[in-house]
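Below you'll find the structure I mean.
The complex is shown incomplete by one protein chain, all other protein chains being positioned as in the whole.
Up next is chain A:
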Amino acid sequence: MSDRNPGTEFDASWFENIYINLPAVKRRAETLGTRRTVKKQWQAAWLLRAVSCIDLTTLSGDDTPANVSRLCFKAKHPVREDIIKALGMENENITVGAVCVYPNRVPDCVNAMKACNGTEIPIASVATGFPTGQVPLKTRLEEIKLAVEDGATEIDIVINRNYALNQNWKGVYEEVRMMREACGKAHLKTILATGELGSMTNVYKASLACMMAGADFIKTSTGKEGVNATFPVALVMVRAIREYYQRTGHKVGFKPAGGIRSAKDACTWLILMKEELGDDWLSPHLFRLGASSLLIDIERQLFHYVYGRYAATHEIPMS
């Protein structure tokens, strides 16, 4: 894994003269999936790569050790053994990129990962008053520290939308800076909640403010906003990542989350990363797909590739 993004001083001039044209962004986003496609064994390999980038997620009020444990076991064995063997991938230790849960469920994950021999899989915890962030900064920071103490290796925070909508980018920057410090060694993913930012220009500015503050990943959404991971939003964010990389030489990861359900979409997400940022961004250390039901669809597609028949849902182990 390459060095983490240390962040930079806050410099508003990086985005003062930025213009985003939504219709043009949409036009490019629409053709991402029509200009490229992968078929046959390429599709199978790409889908496996998508699996390795999934942040397998459960973020519900009724999460308990029962379903969290099931999630962790699935994370360790995301694709049926027979399929993995047929694909010649049995020696590759295919797991998902991470599991993602609420802070209170982090200890459950730690236990489950031990039980399934999956301790290499990162445990991501949302934090900072997820999903709204409407709690005092002090408790938001404390939440991060507690989650890390409990064993979380990745923290998904939400940014302050009040600051963002009022163009207080310095404020956004400073909070994220403190959160990065609170994370310590744990990796920081900053959720922009793009569906609540009002404009693409704000999405771009929020992306840069978070990267300047030291985000390891920027992430589209919590999954709880009205509009979540869409390709136009993603395009604006990955263009910001490219700009940041060109200015600083630091590679920041990208995580779309919310509403990603189909295997075909998963391939299009990989295409987007490959086209806009290059092959480095096709690995779990720079790309994650936040999803829950996506994995099942991918597994069914792989089943079809291997057996030439479509699987029933009940033939795939649920997570």
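The working rule: a contact is a pair of C-beta atoms (placed from the backbone, for glycine too) under 8 Å apart; a residue touches a chain by one contact, two chains touch by 3 or more; residues count from 1.
One rule holds in what follows: contacts and distances are computed from a predicted model.
Per its UniProt record, the hidden chain corresponds to "Aldehyde dehydrogenase domain-containing protein" from the list "Protein YIPF", "Aldehyde dehydrogenase domain-containing protein", "B-like cyclin" or "Mannan polymerase II complex anp1 subunit".
Here the missing chain is touched by one residue of A:Gly7, A:Gly195 or A:Gly290, and it is A:Gly195.
Set against the missing chain, the residues A:Trp14, A:Trp46, A:Phe130 or A:Tyr163 yield one that touches it, A:Trp46. Touch with the chain omitted from the figure is made, among A:Pro232, A:Gly253 or A:Pro284, by A:Pro232. Listed here are the chain A residues that touch the chain not shown: 17, 19-28, 31, 34-42, 44-46, 48-49, 82, 85-89, 92, 194-200, 225-227, 230, 232-233, 239, 270, 274-275, 278-279, 282, 305-308, 315.
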